[in-house]
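To start, the structure itself, in structure tokens.
In this view, the complex is presented without one of its protein chains, the others remaining in place.
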Amino acid sequence: MKYIIRKTASMAVTVLIVSFLVFLAFSVIPGDPAVAKLGTSATPEKLVKLREELGLNRPLPVRYFEWIKSFLFGDMGTSYSYGVSVRSMLAGKLPITFCLTGMSFVLIIVISIPLGISAAKYEDTLFSKITDVLNQAVMAVPAFFTGILITYAAGLVLHLFTPGGYVSYRESMGGFLYYMLFPALAIALPKTAMNVRLLKSSVLKEAKLDYVRTAYSRGNSTNDVLYKHVLKNALIPVITFLGMTLSDIVAGSLIIEQVFSIPGIGRMLITSIGNRDYPVVGAIITIVAFIVIFINYIVDILYQVIDPRTRRQG
Amino acid sequence: MLDVTDLNIEFHDHLTPETVVNDFDLHMDYGEIVGLVGESGSGKTMSALAIAGLLSRKNMKKRGRIEFEGTDILNCPRNELRSLQGKDISMVFQEPMNSLDPLKKIGYQVEESLKIHTDMSAKNRKRLALRALSEVELPDPKGIYELYPHELSGGMRQRVMIAAAIISKPKLLICDEPTTALDVTIQAQILELLKKINKRYNTAILFISHDLSLVRKLCKRVLVMYRGNVVESGEAEQVFSHPEAEYTRLLIAAIPKFEKLRKD
Amino acid sequence: QGDKAAESSKIVVGIAQDLEDSLDPHKAVAAGTKEVLFNIYEGLLKPAPDGNIIPAVAESYEVSEDGTRYSFRLRNGVKFHNGEPVTAEDVKYSIEKSAGMTGDESLIPAFSLIKSVDIEDPSTVVITLSEGNLEFPAYLASANAAVIPASNASPDTIPIGTGPYQCVSRSPQENLVMKRFDDYWGEKAYIEDVTFKIEANADSVVMDLLGGSIDMFPRLTTSQVSQLSEDFTVYEGTMNLVQALYLNNEYGPLKDVRVRQALCYGTDIDGLLKLAFDGKGVPIGSSMFPSFGKYYMDELNDVYTYDVEKAKELLKEAGYENGFDLKITVPSNYQPHVDTAQVLVEQYKKIGVNASIDLVEWNSWLSDVYTNRDFESTVIGVDASNMTARALLERFCSDAGNNFINFNDARYDETFKKAITTADDEESTALYKELERILAEDAANVYLQDMAEFVALNRKFTGYEFYPMYIQDIARLRLSE
Amino acid sequence: MKRKRLLNHKLIAGAVITAFVVLVSAAGFFYTPYDPNMMDAASKFAGISLKHPLGCDNFGRDILSRIISGSGTTLVIAFCTVLIGSVGGMLAGAVTGYFGGAADEIIMRFNDAVLAFPSILLALVFISVIGSGKYKVILALGIVFIPSFARLVRAEFIKCRSMDYVSSAKLMGASDLRIMFVHILPNTMKVMLSSVAIGFNNAVLAEAGMSFLGIGVVPPDSSLGRMLSEAQAFIFVKPSYAIFSGAMIVLMILGFSMLSEGLEAL
Partner (left out) sequence: MEELVLKVDKLNAWYKTRGTIFNRGENRRQILHDISFEIRRGEIAGLVGESGCGKSTLGKAILSMVKDTEGEVLHFSENPQMIFQDPYGSLNPSKTVGWILEEPLRIRGELKNSLRDELVIDMLRRAGLDESYLDRYPSELSGGQRQRVCIAQALMLKPSLIIADEPVSALDVTIQSQIIRLLLELNRELGIAFIFISHDLKIVYQICDRVMVMSGGRIIEEGSDEEVYFHPKCEYTKKLLRAAGCDQKENRN
């Protein structure tokens, strides 16, 4: 119980730091929402007036505290550039990006675990060597390029989907999920490769430990030893990795949403950074950070479920 | 029951192949207790593992013959070997710290061999497991059944290993230094337990140790190993009172005696 | 194959930027927004593809001799998208709103001339100016002067106009959907449903065109064009902007006119066009582009011919015998400008100028270069906000708020004042031309080109027309046979 | 005495590939067949020929020369990034891991906060502040990489600080600094090795991602990531540009990670 309270407290602190960093960042980077909004029609007088209107003249801490206060009450403010409430803007986009990251996460797991296990099981065979090299190659290709290649191969050559033909989930859930499959794959591939490698070496490392010998000595078959004993142990570093990967997946979705023309929060984030639209950026990053931290929190708990050694008394 | 002839084990993962066991011979009958002593690194564990059919590393070569009740352990298919392991042959490992799966409850690990080799109900298995745990003098078997290995001390883990090894009443029990991690009082209890098991189930025991006084208390026959070779074997009393090999003599001389060293 | 007519009376048009502006025509700033809003809104007058101003909500108008009184006769039967007819009140309301007379600031500086808007009778509106102005109709034709219903309480988000299309929905970062307005007063649009889809990533445009998720995309680059298949018609026009290496006339070496001239001599525009634009694009010599035929001076292209020796000589005269360092600030979001800068860097090596590129985000550009004028030089394209020479030339007056290059020439200021105050069209044209010549001879900037514009249109459609401004006129598109 | 096999094939292959990549890149600082930035309208998109072994790009620049010099840039960026990240992470991780306490708590909260940011985003913000360019990219990425290394080093330090050899050094009167850097630090190297390889990979990818977003290496300088993102603009016209620069990236990362795996197996 105490542990959970402590964890939650530190989670909250971390999220606060994140949101403050965002604010701080915006106060040091050049350009401000007023300049962005007025564009080339800006004149000094207009700028002053707009800054006043947007409340940009107040000192940073004041703005920050006001923002965080209203944020806590669920009011995320109004977008400077679109003039609509941030909440309504995000409402339609969060599910898209969540779906994208969720799907890539699932893809990573679904592809890498069986592949990693087989690569370990058939170590030193041709299969394992080929996956090794393939892994390295996939790992080395930047996500945007993977995206282009997938668009080209699956979209233009195989005609599996229409590049750029994003289907909104409001129109057709099936079409939406199907379209998302390809960008999700583009995000997932490099991480999958890393995970395969990690899982393989983790399984091999565990397989050398003494308890594996004990398991054999009781008459377990090779598969039983692998699935009942080794795998669970080998998954521990993989879980840490997956937790840490999460923020990378989000980062990947920022880029991939551009490549596949998906109107998710990644694109909105990049545009909003360009527009210096603090309320939007602040909200997005804080939410994303919260989720990343929260998932890591879940990973921590998962850890304790899987690994009794990390459980604490009391 | 067990016949080992000319067992050779070679490692190939260094630049030059390295023989760690050389022409090992051993014969054991049902219900016999045999001691295996020797300095650290002399190949005791390797020989034991070979007998239990647990040496399967690729970069190692095994030659010779190990026959257990007519089965050729070194060359029989894995499936056949499996049906022996945990049922007829059980092993207690040297390293109690690492030899238990850290993520599985003690109960599961103790009764695993029953699960594999019999179709006993879960309830029955648990009953037997609890009995085995109490046989090794663990306090509160019910509580321990639900614990994880890291929650036990080294001595307790060692006893859990023994409980898991005897639960299926094997014909051959290999104990690799089962008492090193324990303090004297518990050591004594374990020896009693092994004797009891040997009597009750007619289990043959291969007892590996470097504590000669223990071996002397427990075993009828001993083998002395030195650098991969068996340098001496025979009736325990005979070996201890009239050691033939130089190394055996050294070993015996090194047994701590209950007397002042300062005074010599 | 289904119902062919139904299938193809729908078109998806890719646009490069999100419509992140207000949808209120009187507040829309970005050219990218205005070119879309053209389909929804109209003013009393509107531009035609040939550059002329034609009547729209007004049927005709009359100007007084001195150019201060404009009287508009409203067209009968013009309806707003909400079904209400356009009244003189609506027109008055719109003009006053866009002129900033009701509070909001006006986006058309010349509207500060408006003294009053009066309803003479239900179909006549009179606009009185404080001084005569011949260009006034051009301002009225700009998107920022659209007629909107006085009854619309939230023009920011609910766009209601009189144009050939009406807005159905907008979703930020995603699209804007329009459908044909069947009560349009003029020739109705051919295509029923139109979606403007935002293509944030320039690199996936080709894929999306080929894959069929967009049917049309304006402003492709040459390398994108070369990757298109047979399925597309590519219309070639010009972008109507002045692409130049804009020089901060206040920055160190660039203060010296000889240095600026040296840069002009050291720039091989043909080479640039060949390298970065497949030879497409029209070289220009001053802040004017060819589609403003009346003002455009072809001869200014020859003020500087590529001449490395001359450039070196000038530099030597100015005391920069060993060259100097020049930072070219370029917004990273538009590849053609980046490409141009790359070529310039290479070309200036030959005259001993050590140029380097500083890629900045669009917003940093706006604030550092455009607003704070803290830069050395920059490659950018400047367009005209309406079809007047003034729109392009006013910014180089020494006191202009948007004179980001800090150009300062007394002769120029004087000439400009004359040009805008004279009531004689011919005289004013001559004066504007004089201004262009000053810019060229003073080497205010290194003028490069009016960039070629390529519009890809799926062969299913036809009828695309270029305007001398940023406009995508969808109503003219139709299905091909 | 027993001697373990000194070489394994991973190590050999890794060393050969890395040596090749490093040699090519190093050579690029002194010699490339053409000036990698030299434009030539005549050989725009020139195909593979004796004159231009890998052809030319959209500005008629020799692709081979660009790849050679681009590898150098990428290598320097990746190397320096990892260097900054690992040294910074080492310092932060060492101090927090060794001393623990309130400072640890605070620094680690910051660390978590930074880790929760998508790293590209953070780099984007940094670049907006400090400007773009090769050295700025190194700085931005390096700083962004610190937290993950810090986390790792900290965990190792926590593990090591309770080891008996540390107590024994304390007994002999070694100062905390000495214990941290002379006694404990070398023992974290093994863990560092594999994460340095991953960090190297991530640095190359991050640089490419930044170039894609227009904030990476400034043109006309070439880097493999920049070239890859340039190449995709005309991937149908000249796929070989993408293929060659992509292949070089793969080769670079492949060699490095095989080398590190090989070293680890020693």
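The letters A, B, C and D name the chains in turn, as written, and every chain counts its residues from 1.
Note that in this section contacts are C-beta pairs under 8 Å (C-beta built on N, C-alpha and C of every residue); 3 or more make two chains touch, one makes a residue touch a chain.
Predicted, not measured: the structure shown is a model, and the values here were computed from it.
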- Task: Please pick, from B:6, B:80, B:183 or B:246, the residue that touches the omitted chain in the full complex.
- Result: B:183
- Message: One chain is left out of this view; which of B:18, B:67, B:151 or B:211 touches it in the full complex?
- Response: B:211
- Query: Can you list where subunit D touches the absent chain?
  - Reply: 1-2, 101-102, 105, 163-165, 167-175, 178, 183, 186-187, 189
- Note on the structure: Residues of subunit B touching the missing chain are 39-41, 153-155, 182-185, 187-188, 210-213, 250-251, 253-262
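Definition applied: only the chains that are shown with their structure count from here on.
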- Message: If you average the CA coordinates per chain, which chain's centre is most distant from that of subunit A?
- Response: B
- Hey, which pair has more contacts between C-betas, C-D or A-C? A-C
- Message: I'd like to verify one number: the distance from the centre of subunit B to the centre of subunit C, where each centre is the average of its C-alpha atoms, in whole angstrom.
- Response: 89
- Item | Junction residues of subunit B, two or more chains touched | none
- Item | Multi-partner residues of subunit D (at least 2 other chains) | 128, 213, 229, 232, 235
- Task: State the interface residues of subunit D toward subunit A in the complex, per the touch definition above.
- Result: 105, 109-110, 112-121, 124-125, 128-129, 148, 198, 201, 204-205, 208-209, 212-213, 225, 228-229, 232, 235, 242, 246, 249-250, 252-254, 257-258
- Task: Mind listing the subunit D positions that touch subunit C in their complex?
- Result: 37-39, 41, 44, 58-60, 128, 131-133, 213-215, 218-220, 229, 232-237
- Query: Which part of subunit A faces subunit B closely enough to touch in the complex?
  - Reply: 124, 209-211, 213-222, 224, 229, 232-233, 306-309
